[in-house]
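Below you will find the structure I want to go over with you.
In this view, the complex is presented without one of its protein chains, the others remaining in place.
Labels run A and B following the written order; every chain starts at residue 1.
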Amino acid sequence: MEFYTLQEFMTYTKGITYLLMAAILVGITGFWLFLTDRDEN
Amino acid sequence: MSISRRKFLGWIGAAGMGTALGTSAKAASNKAFTGYPDSMGVLHDTVLCVGCRTCEAACSKVNELPPPEKPFTDLSVLDTKRRTAVEAYTVVNKYEHAGKQGKPVFVKKQCNHCLEPACASACFVKAFAKSKEGAVTYDPSVCVGCRYCMVACPFNIPSYEYDSAFSPRVVKCTMCHPRILEGKVPGCVEACPKEALTFGKREDLLKIARERIQKYPDRYADHIYGEHEMGGTSWLYLSGTAFGNIGMREDLGVKPAPELTAGALGAVPIVVGLWPVLLTGIYAMSRRKEKIAAEEKEQAVAAAVAEIEAKADKKLADVRAKAEKDLAKAEKDKEAAVKREVQKALGEAAAKHEEKAKTETEEES
Partner (left out) sequence: MSRHDTALYRKELYTPFNLVAGIILIIGCVITVLRFTKGLGTVTHLDDNYPWGIWIGFDLLAGVALAAGGYVTSSAVYIFGMKRYHSAVRPAILTGFLGYALVVFALNYDVGRPWRLPYPFIMQQGTTSLLFEVAACVALYLTVLFIEFTPAALEWLGLRRARNIVTKLTMLLTIFGVVLSTLHQSSLGALFLLAPSKLHPLWYSGYLPVFFFVSSIIAGLSMVIFESTLSHHYFADKMDKTHLEEKEGVALGFAKAASLVLAGYFAIKLIGIAVDNNWHWLATGYGLWFLAELLGFVALPSLLYAVGVREKNLTLIKWTSGMTVFGIILNRLNICLIAFNWHLPYAEKYFPHWMEIGISVFILTIGVLVFRFIVTRMPVLYEHPDYKDTHH
């Protein structure tokens, strides 16, 4: 993909970043559960 | 209270970390963007402009704007400073005594069609876009009307239809984008009788501008406004005097608008990535601390209980021993008492017997 303006480039990269952020928030929650699953309380 | 202090120090540190990360997160590392090749622009030579307002009239006609109160032929309008408005996408302003020999200078104002538009960077629905033809276009069908574009525009160009209750739009010069697509030139450029406006490829316009400066160094200031301002604009200006004298900001800098917010935008995903880790860590630590405190408390309680129990046992034992001793003594006493009683009884009995025997003897005798 070719970008002619910084604006275009940022729209694209920030768009992906936002999707990643949503994934991270869900993922880190799941990962924490996985990590602490076998902890004896 | 020491926890509270540590906590907030931590927060300040954390906030600082966010900044550091934010500023180091560059928008596009080493990438450079040169804009659309062969995009169009307009060169406005203010030295040639005579302030006839023909461009304003043409703009109004092409864009089907409502006719103004005073006709376009009335040049007294130029006596007051104006800005672009809902009913005027372009305005010409007069700067008295700014020109050579104290002559007035006229400057046409309209959207400069930035190469990296601040309005587009600001818009959260992508209503603004830089077209490959050079025009910055606006799509009213998605506009929410937040007016952040107007806050962002360094040239104070977009205007808003405040009087519309149901379909207010942001309005600004379109560089006659529809006409450009048809192969025509913008309305204002077509109408200009003095060739103060030149439409063409931005690259060519820059060359023309440089040539004019070179050819007439006494007529032009050595600066093409819009070549670098805010990362460059499609609309370029030539002037005989410093641009500051003709109402154009010279302190805008050369940074394109998206770069101004790139650092802050870059910090956002970092916060999302690291904040949960940091906060969960702090949570785990405070939980652990709580757990240890609880355990210690439990141990202390157990120890205290044990101690008390031991003491109680000892006391009990003492009591018991004493009781046993007492019992023994009591038994002994009791025995003695019984013995005493028995002896007493025996004694009494013996005495009685003796007495009886004595009486009997007395009776016999």
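What to note about this one:
In the analysis below, a residue touches a chain if its C-beta (ideal position, glycine included) is under 8 Å from a C-beta of that chain, and two chains touch if they have at least 3 such contacts.
The structure presented is a predicted model; accordingly, all values stated were derived computationally and were not measured.
Although one chain is not drawn, the whole complex shows that of B:Val42, B:Cys59, B:Ala98 or B:Ala118 it is B:Ala118 that touches it. Only one residue from B:Gly41, B:Gly99 or B:Pro158 touches the chain missing from this view: B:Pro158. The chain omitted from view is touched by exactly one of B:Leu65, B:Val185, B:Ile213 or B:Leu252, namely B:Leu252. Remark: the residues of subunit B touching the chain excluded from display are 1, 3-5, 7-9, 11-12, 15-16, 18-19, 22-23, 83-85, 118, 120-127, 142-148, 150-152, 154, 156, 158-169, 249, 251-253, 257-258, 260-261, 263-265, 267-268, 271-272, 275-276, 279-280, 282-283, 286-287, 289-290.
As for the chain not pictured, it touches subunit A at residues 7, 10-11, 14-15, 17-18, 25, 29.
Everything below uses one rule, namely that only the chains that are shown with their structure count from here on.
Centroids built from CA atoms put subunit B at 19 Å from subunit A. Put simply, subunit B touches subunit A in their complex at residues 27-28, 31, 33-37, 115-117, 120-121, 126, 130, 132, 231, 256-259, 262, 265, 268-269, 272-273, 276-277, 280.
Note for the complex: subunit A touches subunit B at residues 3-11, 13-14, 17, 20-21, 24-25, 28-29, 32.
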